[in-house]
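In this view, the complex is presented without one of its protein chains, the others remaining in place.
This part shows subunit A:
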């Protein structure tokens, strides 16, 4: 496969992939390595990492095992990242494709709606949505998807605008093909590569948004998540900084991994742009 070879030739992309695989491994193995509820009391609070062989990343200010929370939190972050990305890309593709293909007043209407979403800072909008509908984890995830779709809609629309006048699209119309089929089966596959690359950005941002919500104690408190752990550690930040720093570092590495994968995909999908 030319694609895999091209991807593997890029060391940064391979490092990114390894980081993402490591996070996936953490998420998968969490129940075996830490079978107990990660939110239950495990020992004396605020033990430094490596002090106690039972808690190699230490405990937080309520005596919960940090390592267990990191592993279980990986599940939350990945799940939120994936689902929110699917929601955002799904909405974005449909709106962008319809706007780009039909143009005219349909385009005007849909783009004004997109702009309305885009002019609101997305974190503020997220706060409003969570404040109104509550901070259940399902809803938080969907809300993150809802605030993240506008850029992907614009990207899809831009791709469609250049593709819809290509002769192969005209050829499909000449054959008598239906619009729906032209949009989703003929044009969309050609428009997809940049959108897939952009999905990695959305995923990274989604993980950050959830952490930010949790930091403000607005995410679901009954779910172990990295953001919740950072939020818990902020009270003891000056002395026991590791409580916030460890999940912070994990978030940094995960987001870095996801973006490197996205960049690697971009280079592998557009080999001609590389080296510029």
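Here is the rule we use: contacts are C-beta pairs under 8 Å (C-beta built on N, C-alpha and C of every residue); 3 or more make two chains touch, one makes a residue touch a chain; residues count from 1.
The definition used in the following text is that contacts and distances are computed from a predicted model.
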Among "Microcin ABC transporter ATP-binding protein", "PBS lyase", "Sorbitol dehydrogenase" or "Fe-S cluster assembly ATPase SufC", UniProt-listed name of the chain not shown: "Microcin ABC transporter ATP-binding protein"
Option touching the unshown chain, where A:118, A:136 or A:190 are the choices: A:190
Residues belonging to subunit A that touch the chain removed from view: 166-168, 170-178, 186, 189-190
